[in-house]
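Working notes, structure below.
With one protein chain withheld, the remaining protein chains of the complex are depicted in position.
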Amino acid sequence: MMSTKHGKSIPQQIVLLFLAIITWYPLIFMVSTSLKTQNQFYENYWWFTYPFDFENYLIVWDRISIAIFNSIHYSFGTLVVVLTLSLLGGYAFGRFKFYGKNILFLAVIMLLMIPGILTLVPLFVLTKNLGMANSSLGFIFPLAGFEIVIGIFIMRLFFERLPTELFHAAKIEGANEIQLLLFVAIPLALPGLGTVAILDLLFTWNELLWPLVLLSDQDAYPVSAAVITFRNQYRVDNGNLFAAYVSVSIPLMILFIFVVRKFIRGIEGI
Amino acid sequence: MEKSKLLENSNSRIKLNNWVRYTPLLFLLPVAIELIIFRYIPSFSAIYYSFTDWDVMGDWKMVGLENYRELFDDRVFKSTLWNMLTYTSIRTVATLTMAFIAAELVLSVRDPVIRMYWKIAFVMPMVMPRSLLYILWGFIYEPQAGMLNEALIAIGLEGLTQPWLGQSSTALAAISIIGFPFVSTLAFLVFITSLEGISRDLIETSELEGGSVLKRIFVVDLPMLRAPIIFIALLVALESMQAVEPQLILTRGGPGSATEMPGHYLYTVAFSYFNFGMACAIGVIILLIGLILSGISTWMRYRGAYDVD
Partner (left out) sequence: MITKFVTKLILAGIISLSFVASQAQATKISVFLQNIYAPESNPASKEAFEQLLSSYKEANPDVEVDLIPYMGGSQSDYYAWLTSRIAAGDEPDVGWSHWYDRNARSERWLPLNEYLEGPNEYIPAGQPGHDRWMDIFDEGVMAQIRHGNGNWYQLNTNWVETGLYLNEDILTSRGLPVEWDNWSEFIDTCKALRADGIQPLGVFSSVGWSTYQWLDTILISAAFQDSLEKWQLPEYSNPFMTARQLTLEEISKAVHEGEYNVNNPRFDTFLDLTEEVVTHCLVEGFTGIPDLDTVLNLFLSGETAMGWLGTWNAVAVQDGAKFNFRSTFYPPFTSDNSPYVSDPIMYRVGGPSSSGQVGLSISTVERGTVDAAIDFAKFYTAPANYQAVANSDQGMLTVINGVESPDVAKGFISISKLPERGITDAVSRFGGEEFGTPHNRMMQSFMMGDISRDELKEDYQKLLDKTVKKLCEENAWDWCSS
């Protein structure tokens, strides 16, 4: 009764505003802490204190700038692998009917149930034996192995929703399977791939344990691991730590501002 | 590439049928290579180690089901299973409910432009690093100067202040609701796009019949969202089952074993006790529970779904 077509929705807006404030508070906390000296932090850790201390950013910038560059590099690599494989896998499961399909799909989805920590040590040994330890390939391929599972899941749902007529029509016109994939499926799948890409990016950007275990050279650290170097076991300077957090979040936020609408639309495909 | 060859094949009808039959498998080949190397081999070797007494260094011997037997004798491990059940249930229900409420509220905004801004407002915080969230909630729950206790004192509820993470009666619930109000999630986005997809006719019919908003939600919206709800519930549940970070950053599984869960227990047994065989056995048990869960949900999700040729 409350919300008819022309009805006002003031109470809803207030509740939404309240939810938004709570949702945004961690970000505000992150920014305000990054502008504090350690003493200011002890005085008041909830809100901004004056004067702002920008020195934290200067201190962390050397390490963080390298890490941001590394993360872009790793993210790009993972993105290529994840998108290619999610597309192929999702397409195969979503459009075709074949013997053993459900079993195979279950075998892929089963991987979601395997805790990452369980395979940490065997995976490291394997990566080392493949000569990939301390390299970006050792970062990209194992991580992609985790990310493509959900990617395939999403792309399967996406392809299942596409009308079959499109493919039939193209087939009648004489297109082969490769052409169908390249010229019919991929253009239609772009919104879905965009969604997978964003989820993948968030995952790669924030993954902590694998780079920490894989890499010994801090100049090769991605952002998540680089931030942790400011969290010394014996002494934490929260200003530095949070300045590092803010610095690594900014590139992702900028990107998000540009793609967020597309990302939201892409979800419709699921 | 080998395009000409492929074209040649398509000229022959018999070969075409074979080709069609194997097409999906060919598409799956690169996926299979990636997954076999980087997921299945490590996973199966971990399963193998669960039957050994491997301590990461040097030799090991097969011990059969000894690790599993010991685990089910272990009072702490048994409590981790209950804790996991509680934690996973709270998080799944809370995430779904809050995301659904937020989605319905945003949907009630009729102006599509403003609605988009609300969506963006709730999606942007997704970029925030997760470890940061746990550090922040550590400050919130801190017993002396923590935000929650200070807020309670400020509104005159001094009697309700608690050492939230410091007592077994509240610790598990406290870590379960970290991330409240759970709006900045995939769940919210999936729900809102699914709700937008419900045909206007259905909604208008419901409104014309004089049904209330609540009635519409239960009669129209929820049933229409069955598939996405199951999908999201599975994702949230699986993620919660494997939780390690809240314990690593906040509680180390304590106090006592109040917040200990199989994922973090695995971590402790592997990297603090160096008892890798047993750690792997814990992982296998998590896997089995996840398999049962996903079996149920896959069956629910795909019951009646059609395959496209």
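We just call them A and B in the order they show up, numbering each chain from 1.
Note that in this section a contact is a pair of C-beta atoms (placed from the backbone, for glycine too) under 8 Å apart; a residue touches a chain by one contact, two chains touch by 3 or more.
Here the structure is a predicted model, which means the values were calculated and not measured.
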Contact residue for the chain not shown (choose from A:80, A:106 or A:166): A:80
Contact residue for the chain not shown (choose from A:19, A:87, A:108 or A:121): A:121
From B:44, B:218 or B:273, residue that would touch the chain that is not displayed: B:273
Residue numbers in chain B that touch the chain omitted from display: 56-58, 75-76, 138, 141-145, 162-168, 171, 248-257, 260, 267-268, 270-276
Hidden partner chain, residues of chain A it touches: 38-39, 42-43, 60, 63, 77, 80-81, 84, 120-122, 124-125, 128-129, 131-133, 135-137, 209, 212-213, 216-218, 225, 228-237, 240
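One rule holds for everything that comes next: only the chains that are shown with their structure count from here on.
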Chain centre separation in whole Å, for chain B relative to chain A (CA means): 15
Contact footprint of chain A on chain B as seen in their complex: 3, 6-7, 10, 19-21, 23-25, 27-28, 30-31, 34-35, 37-39, 41-43, 45-46, 49, 56, 102, 105-106, 108-110, 116, 118-133, 136, 139, 147, 180-181, 183-184, 186, 189-190, 193, 196-197, 207, 212-213, 228, 231, 235, 238, 241-242, 244, 262-263, 266-267, 270, 276, 279-280, 282-284, 286-287, 289-291, 293-295, 298, 305, 307-309
Complex interface listing, chain A residues touching chain B: 1-5, 9, 12-13, 15-16, 19-20, 22-24, 26-27, 29-30, 45-46, 81, 84-85, 88-89, 91-98, 101, 104, 106, 108-123, 126, 130, 141-142, 144-146, 148-150, 152, 157, 159-160, 162, 164, 176-178, 181, 199, 202, 205-206, 208, 224, 227-228, 245, 248-249, 252-253, 256-257, 260-261, 263-265, 267-268, 270
